[in-house]
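Beneath this line is the structure, given in structure tokens, with notes to follow.
As you look at this complex, bear in mind that one protein chain is not there, while each of the others sits in place.
Moving on to subunit A:
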Amino acid sequence: MNPTIVVENVTKSFGKKPVLNEINVTIESGQLYGLIGPSGAGKTTLVKMIVGMEKSDAGSIHVLDKKMPNLAILQEIGYMAQSDALYAELTGEENLKFFASLFKLSKSAQKQRIAYAADLVNLTPDLKKRVSAYSGGMKRRLSLAIALVQDPKLLILDEPTVGIDPELKLSIWNELLRLKNEEGKTIIVTTHVMDEAERCDVVAMVRNGRILASGTPTELKDSYHVGSLDEVFLKAGVNQA
């Protein structure tokens, strides 16, 4: 089976400022792939390009064997943006329903998926409330539910656990692992928290628009002869400089 995502020699700059430099990423089907790096490293730009919302200056991106941008492939991508892009005047349920109706989904499947996604993020009791009355964590959870609503093969989550309490964070990670293991979904997660990175199958460390190092967390630690990913990050950064 071909890899789910192949990013080849992608370069991007905003004006004169280079954001991504000769990025190569291959993500196999069913992998939980972590993009780690400080803010401003280019993680969001990279995931936006994979979704097809940003154009690369050079290089190519293939998702599920289709060159991006491709509208049909978007049906198979569940995207959760870094900022909560929600309609505050609408209720949580109306938000879910609205986004669900943008995808090809039968009426009954839509209902079932909305119930599933809301339950997953513990929002079922709050669905009838307007989003303007939601807390930051609730908004984050609703965004995640929306990303899951059309049952996509590929999940792209941009900092999914920011502003979420530890308990819920744990349950979200457990669910991500379940989605990967039981439903065979491919998941990309960006984060700047190292303990989250430990849970990924493959980790890519991004800084200044370059991938410093990538591999399984164990491989990375072994090759740099250190005990934690934090130290890997520091060492890899030194090597680059």
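Here is the rule we use: contacts are C-beta pairs under 8 Å (C-beta built on N, C-alpha and C of every residue); 3 or more make two chains touch, one makes a residue touch a chain; residues count from 1.
In this section, contacts and distances are computed from a predicted model.
Novice: Looking at UniProt, which of "Chromate transport protein", "ABC transporter permease", "Ferredoxin" or "DNA-directed RNA polymerase sigma-E/Sigma-24/FecI" names the chain that isn't shown?
Specialist: Answer from the UniProt record of the missing subunit chain: "ABC transporter permease".
Novice: Any idea which of A:77, A:187 or A:229 touches the chain not displayed?
Specialist: A:77
Novice: Of A:35, A:61 or A:86, which one is in contact with the hidden chain?
Specialist: Counting the whole complex, the residue in contact with the absent chain is A:86.
Novice: Using the document's contact rule, name the residues of subunit A that touch the chain not shown here.
Specialist: 51-53, 55, 69-72, 74-75, 77, 79, 81, 83-90, 94, 98-99, 101-104, 130
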